[in-house]
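Here is the structure we will look at.
What you see is the complex with one protein chain gone and the rest in place.
The first chain written gets the first letter, and so on, giving A and B; residue counts start at 1 in each chain.
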Amino acid sequence: MFRYVINRLISLGLSLLAASLVIFAVVEVIPGDPAAFMLGLNASEDTVAALREDLGLTGTLGERYFVWVGGMLSGDFGTSYTYRVPVSDLVAARLWVSVPLALYALLLSILLALPIGMVAAARRGKMLDYGIMGLTQLGIAVPNFWFAMLLVVLLAITLPIFPAGGFPGWDAGAFAALKALTLPAVALALPQASILARVMRSALIETLGQDYIRTARAKGLSEGQAIRRHGMRNAMIPVLTIVGLQFSFLLAGAIIIEKVFFLPGLGLLIFQGITQRDLIVVESVVMLLVFAVILVTFLIDLAYALVDPRLRHSR
Amino acid sequence: MTWPVQLRLGATLFGLLLLAALLSLFWTPYDVTELEIAAKLSAPSAAHWLGTDHLGRDMLSMLMAGARTSIAVALVAVGIGIALGVPLGLSAAANRGSLLDEIIMRGNDLIFAFPSLVIAILITAVFGPSALNAILAIGIFNIPVFARVARGAALTIWPREFILAARVAGKGKVLISAEHILPNIANLLVVQGTIQFSMGILAEAGLSYVGLGAQPPTPSWGRMLADAQTFFYGYPRLALLPGLAIVLTVLGLNLMGDGLRDLLDPRLRRAVR
Partner (left out) sequence: MIGIEKLSLTLSGIPVLRDVSLEIAAGRTLGLVGESGSGKSMTALSIMRLLPHGAQMRGAVHLENRVLSELSERQMCAVRGAEIGMIFQEPMTALNPVQTIGDQVAETLLVHGAASRPEARAIARERLARVGLVPERFPLDRYPHELSGGQRQRVCIALAIALRPKLLIADEPTTALDVTTQAQILDLIRELVREEEMACLFITHDLAVVSEMADEIAVMKAGAVVERAPTAALLREMRHPYTRALFDASRHQPERTAARSEAPLLEVRGAVRDYTLRRQHLFGPRPTFRAVDGVSFALKRGESLGLVGESGCGKSTLTRAILGLEPLQGGEILLDGQPVSPRMPAELRRRMQVVFQDPYGSFNPRHRVARLLTEPFHLTGRPPDLEERIGEALENVGLAPSDRDKFPHEFSGGQRQRIAIARALITRPELIVLDEAVSALDVSIRAQIMDLLADLQGQFGLSYLFIAHDLTVVRAITDRVLVMRAGQIVEEGETEAVFSAPTGAYTRALLAAAPVLPSV
């Protein structure tokens, strides 16, 4: 187990290194001179040089890369060109919207999908199964931001249960904050829950054909008992894979959904960054997003080892 | 072999939208770049079957041309994924456990850490927004998907004895991959292709909704939704129509994928035989 964790940690570090190189290359190498790029065509040589100095963009590429990475490691994400404040301050506040939103949606998706998938697998080939499969097929096809718009009209405007947009902040109390995040989270979770429920169903059905289920039945377990005691944990292996992939979709989806609900999250920051050519903000936020995805992959790898003893012992 | 119901239903749905998209290449009821401010937000009528939008553009024409954008972007992105991902996956499988395999798989993991939205953000930040960005972003994300599917499926074929027989005949890895592996994993790739196609439609809609995809005046469903948002309460039609268009296209493609899986899955076919 120890060796497995160490190996995964090394892999985590290498992934972060590679990702940071890619992002640095795209943002700071491809445009040529980032300072000139940010100021546009008409900027004078002096202003560009001043900005370069200002943003710490002097030195060779290698030096700049190490300054950037070193800064991030110590919590310094550079200075925003448009806001003229440290990017870390900008990001910190917004992280507290986007990450809880993605996690909230992930939780909803799992809580919805697993029982539904189980019921469908247990009733496979029956009407209820066909009904569930039809609904999930529809759920996958619905774009989450469009579904969000429908939710706003139904549950915020026609029936004013939830706020139509905006975020009161966590200072306003967890309840108010969660209430503001509920519609966005539901909209995000629906398509992902549909996918996950289908995966759960087919993973369970797949295990039903396995020899160890036959062994369990020969021991005297009923079909239901065999599924619960032996099918479930084995089915979790493919389900975990999908949960891991879903987090990155949810994080990306959160950024889009924020636009529907005018939530002050990373999405808002990054789109402003793009329109104002604030490369420093874009670079850092992208790195953060990728970091979150890689971190979740790492956590999922650890979860695999908890579910599957073969991983704990080998490697 | 009869087609499963899902396949027929899916193919019909998607076929109709594809037809509309193809038709829009030559003809739409109105020019989609033509703004008719006087007729803005008009309800469906004989002149405008589905009404007009906030700039007086004909909704039906917009939807037809939007289908063209969505389908083209998603299709080219699937093409990129297959053209690059499948050869990568096949060569990783052919050289299983080698450095090449390791590099390809690590590269895959790395791309997986960049959701297509993030790729689109990066590209747009540097090159500015365009439909081409959406194609690139979704296409790049498709590469590891196809590489993984191809590698995984190829690995189940490689230990089979007919591959050993081909090696005894002196055939090399490239020829074996092309002649024996690819035809035997094509089913899976076709099914994955329809899935990625439908995901591409959704992703394109999302990207153009946040302004990272097709730019005006090129009509696109995501863009139409973004424009409709402010008018949604008063004119729900503006948002419902493009949304439904997306749902139907994706649903059609997914049904096709499911149907194809049933039709092509060798396990099921063996059971029938």
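Here, contacts are C-beta pairs under 8 Å (C-beta built on N, C-alpha and C of every residue); 3 or more make two chains touch, one makes a residue touch a chain.
As the structure is a computational prediction, the values presented were derived from the model and not from experiment.
Asks: Taking the entire complex into account, which one of B:S42, B:N95, B:S130 or B:N184 touches the absent chain?
Replies: Only one of B:S42, B:N95, B:S130 or B:N184 touches the chain omitted from view, namely B:N184.
Asks: Touching the absent chain in the whole complex: find that residue among A:R94, A:R198 or A:H230.
Replies: Only one of A:R94, A:R198 or A:H230 touches the chain omitted from view, namely A:H230.
Asks: Please give every residue of chain B in contact with the chain that is not shown.
Replies: Given the touch definition above, chain B has residues 160-162, 164-171, 175, 180, 183-184, 266, 273 touching the missing chain.
Asks: When the complex is taken as a whole, what residues of chain A touch the one chain not shown?
Replies: 7, 10, 210-212, 214-222, 225, 229-230, 233-234, 307-310, 313, 315
Throughout what follows, only the chains that are shown with their structure count from here on.
Asks: For chain A versus chain B, what separation do you get between their C-alpha means, in angstrom?
Replies: 21
Asks: Taking the complex as given, what residues does chain B use to touch chain A?
Replies: 106, 109-110, 112-118, 121-126, 129, 198, 202, 205-206, 209-212, 222, 225-226, 229, 232-233, 236, 239, 243, 246-248, 250-251, 254-255, 258
Asks: Quick check: in the complex, which residue numbers of chain A touch chain B?
Replies: 14-15, 18-19, 22-23, 26-27, 30-31, 37, 137-138, 140-146, 149-150, 152-153, 157, 245, 248-249, 251-253, 255-256, 259-260, 267, 270-271, 273-274, 277, 279, 282, 286, 289-290, 293-294, 297
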